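Structure below; questions to follow.
One protein chain is absent from this view; the other protein chains keep their places.
Presenting chain A:
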């Protein structure tokens, strides 16, 4: 865990400073200094890790909100029996690994939707699909990407949003990495556009990433409790502008009453959700939603 407290500049500045140093070293007298460039590459890697974590956290906050949207849309498909526990480690791993290359490669404006399956908790979405190259523990798993890319929605890689994808991704083929079962998920399964960069090695275990609901959610109550947790966290971390606090309490009460509550309030939620989504996600997402 890198302590960034003592650093005067942020990760992004460090990255650009480091790249500048590497660039300048090419023209320095005496040739490229291997030692110095190696050390600079370590700073680059550290800065990128922090940058990605920060980006991830930001997207996580976004995603937390999006979860609500997708849950609204997936009410019918909920099947609590499939929710298996996932290791906390893996969750952490996924969080750390996602947003890796992709976030840095794509512009910051790109919001990566995360695939989310309320129905198949164990079939984690590939997110951005890759750990940083230095993590030797990650193994590449191209098959997963291929399968989901094939069924990918026609939306371009850099324009993905959960809410919008629900309208496009009606059907996705997913390979469960744990059971090696290929399943097809309908309705609102948001897969990550695996911008499968060939260089990147995807995370070993996919997760329904941002979901806190994954941890030990084998029972309905746990699931709802997790949702509540997620919602609360979302409320506290989110950068979205929750001007309408009544909406928040509405959502919480919906979860509190179980799935039946969701069913009855689905229509209301959808309305609220989409409004919130549109308000926060910017013009280009609106375009997708409209489409």
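Please note the rule applied: contacts are C-beta pairs under 8 Å (C-beta built on N, C-alpha and C of every residue); 3 or more make two chains touch, one makes a residue touch a chain; residues count from 1.
The criterion applied here is as follows: contacts and distances are computed from a predicted model.
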item: Among "Dynein light chain roadblock", "Serine/threonine-protein phosphatase 2A 55 kDa regulatory subunit B", "Phenylalanine--tRNA ligase beta subunit" or "RNA polymerase B", the UniProt name of the subunit that does not appear here; value: "Serine/threonine-protein phosphatase 2A 55 kDa regulatory subunit B"
item: Residues of chain A (touch criterion as defined above) contacting the omitted chain; value: 1-4, 6-9, 11, 14, 17, 21, 29-31, 33-36, 38-39, 42-43, 46-47, 50
